[in-house]
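Here the complex is missing a single protein chain, while all its other protein chains stay put.
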Amino acid sequence: MTEKRLSYQVKYRVIYADTDKMGIAYHGNYLRWFEIGRSELFRSLGLTYKQIETRGNVYLPVLEAYCKYRAPAQYDDVLTIDTTLDRSVKGGMKFEYRIIGEDEQTIVAEGYTRHAFVDNQGRIVRPPGFLKELLDRFG
Amino acid sequence: MTEKRLSYQVKYRVIYADTDKMGIAYHGNYLRWFEIGRSELFRSLGLTYKQIETRGNVYLPVLEAYCKYRAPAQYDDVLTIDTTLDRSVKGGMKFEYRIIGEDEQTIVAEGYTRHAFVDNQGRIVRPPGFLKELLDRFG
Amino acid sequence: MTEKRLSYQVKYRVIYADTDKMGIAYHGNYLRWFEIGRSELFRSLGLTYKQIETRGNVYLPVLEAYCKYRAPAQYDDVLTIDTTLDRSVKGGMKFEYRIIGEDEQTIVAEGYTRHAFVDNQGRIVRPPGFLKELLDRFG
Partner (left out) sequence: MTEKRLSYQVKYRVIYADTDKMGIAYHGNYLRWFEIGRSELFRSLGLTYKQIETRGNVYLPVLEAYCKYRAPAQYDDVLTIDTTLDRSVKGGMKFEYRIIGEDEQTIVAEGYTRHAFVDNQGRIVRPPGFLKELLDRFG
């Protein structure tokens, strides 16, 4: 059922600062793009990650990050960051990402991040109620 | 046999620019530290990554990167980047990393990167002879 | 005469990676935003910086950069990057920037960058004809 799919796409243009002397985007920058992807996915649901922190007093540090680089991203390319929330994960959150190239077809990279809910002391906590409710609405 | 183990340790001090508003090092920066680790491992073998590019006319783009974050790294911490070459991988290179905390005990993070050998057109090539010889010397 | 004014505004949203442990955007990142500003100014004129490099075989390295920080930029703020080309500068280019805050009023930062025209050996060259013509059209 499509209503269960929590996905969002956002565009990002590669800048000079993102490139390296190989002439392509430095691999480390993809984790920044994953961040943009999941932030905008939250925003599309009507809840910003900033609100999760301020209203929920909860943080979502990254526990794991993985990226497979399939094709280089070039300077000035407009990439599509496609982010999906994996609803099967409990007690934390997992996001999956696809970075799609300027041609809107080529898979430039794929990956995921896993996150815990922690309080401001870094202790594992339950997700705030308003986040749980929001996600439950989507299946 | 210890002579078969291709490992190297290098120190890195976390700077302000590395931190984020959670007060700890931003997760994306660990891939920079992995880069420092494998560069210094090459250098310790008597061959710099720069020489691989200039003498071998070969590049080692990252195909895959993975990082598991076990404990936060704080501003001004001196981390140890421990890098090991996985000699079982053929037709490319795989490096494994451990980031060890200021106390020289805590595993802050663990991960790996996989690399291909490509020419300046991005085509897969064999490793340059001088690199192969060097690695063979270590088992 | 307003047609002489070469300005352009583009939006940028501050991400977690941009912040530091002071809780605000790290000062070094503003130079990235200046880059975005001048790239989009070029694009608004119908010429991309990428084209200057590829068609003109010319580069515009930064000779000087200055930034005055007037107010902090916070995580998730949508900033306006306002870029103006200073037409009085000959033999190179100078861009002036204002970073405007989320409220679209507060001046978060102001600065400039100066650039030379160089070839791929780093030697100073004249600007490519098509760039000169384009700029002349604006006074």
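So that you can tell them apart, the chains are marked A, B and C in the order they are listed, and the count of residues begins at 1 in each.
Operating definition for what follows: a residue touches a chain if its C-beta (ideal position, glycine included) is under 8 Å from a C-beta of that chain, and two chains touch if they have at least 3 such contacts.
Owing to the predicted nature of the structure, the values given are computational and were not obtained by experimental measurement.
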Q: Kindly state which of the options A:Asp20, A:Asp103, A:Asp119 or A:Glu133 is in contact with the chain not pictured.
A: A:Asp20
Q.
Just to verify: which one of B:Ile15, B:Ile107 or B:Ile124 makes contact with the chain not shown?
A. B:Ile15
(Q) Out of C:Leu63, C:Val89 or C:Ile124, which residue would touch the omitted chain in the full complex? (A) C:Leu63
Q: Could you list which residues of chain B touch the chain missing from the display?
A: 15-17, 31-32, 35-36, 39, 48-50, 75-76
Q | In chain A, positions touching the absent partner | A | 16-17, 19-24, 26, 28, 75
(Q) In the complete complex, the non-displayed chain touches which residues of chain C? (A) 22, 24, 27-29, 31-32, 35, 59, 61-69, 72, 122
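By definition in this document, only the chains that are shown with their structure count from here on.
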Q.
Based on mean C-alpha positions, I'd like to know which chain lies farthest from chain C.
A. B
Q | Middle chain, criterion being Cα centroid separation | A | A
Q.
If more than half of the interface residue numbers appear on both sides, call it same; otherwise different. Which is it for chain B and chain C?
A. same
(Q) So the centre of each chain is just the mean of its C-alpha atoms; given that, what is the distance between chain A and chain C in Å? (A) 28
Q | Rounded Å distance between chain A and chain B, as computed from the means of their C-alpha atoms | A | 25
Q: List, in ascending order, every residue of chain C touching at least 2 other chains.
A: 16-17, 75
